[in-house]
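Excluded from the complex is one protein chain; the other protein chains are retained at their positions.
Read from first to last, the chains carry the letters A and B; within each, the first residue is number 1.
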């Protein structure tokens, strides 16, 4: 049994979903672990992780709209607004999704379903640089 | 340290929670791992996982109603509707819950609390066949 650690740097372009499966997959496969567990961890409180459909981009647009509605940028709605109107909504959107995902590895690959992609969900309006830690354990 | 992998096939009857603890428990116990970590992973984007109360079935009814309300089936509300009115709500319900759960194993059993059961949450109206991957690591 052995383990590997790696940190991805993901550049975002403001609010929305960035698919990171193509960043994770080659690293996992390069570790040559046949069976194991991959953990993906987002080191932020205003960006999160989501496994979602990787086929139709409209799904990402609808997800963004949904989270805009459920945690709206509204002056006076939140006490915490030190970094602007998108600050507290970003924390709420993070709370409602995940900052960590663990995915079994089988036959050397992530055991994702056919339509599943791994996404970094940026919740701030401006572009950010995000750190995502990958931990793989297995043999 | 060793690991085991297994895939459960779960038949659902349309929207709602299906308890899968009785499907997971015997497999975990058969692996004879005293201490370890079990990961449950749902390979879909319109069904998810939830740990919830296993005592009163009313909790499941209220959960279903809550998610119907928060992500309603409403014509024209979503761009993505290629598979019908329950398509995009299913993705939203999945985003708000989890597709993965990891549960410590102690004394050969999942360390669930007394009232905790593991559920597959079906978000589509029609019956589906769902794949849930189990990964157990320990010794």
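Following the convention adopted for this analysis, a residue touches a chain if its C-beta (ideal position, glycine included) is under 8 Å from a C-beta of that chain, and two chains touch if they have at least 3 such contacts.
It should be emphasised that the depicted structure is a prediction, and the values quoted were computed from it without experimental measurement.
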| item | value |
| --- | --- |
| Of B:37, B:99 or B:120, the one touching the omitted chain in the full complex | B:37 |
| Option touching the unshown chain, where A:12, A:52, A:98 or A:116 are the choices | A:98 |
| For chain A, the residues touching the chain missing from this view | 1, 3, 5, 37, 39, 41-45, 70-71, 78-80, 82, 88, 91-92, 94-96, 98-100, 102, 131, 133, 135, 137 |
| Hidden partner interface residues of chain B, rising order | 1, 35-37, 50-53, 56, 58-59, 61-63, 66, 70, 96-98, 101-104, 106, 111-116, 137-139 |
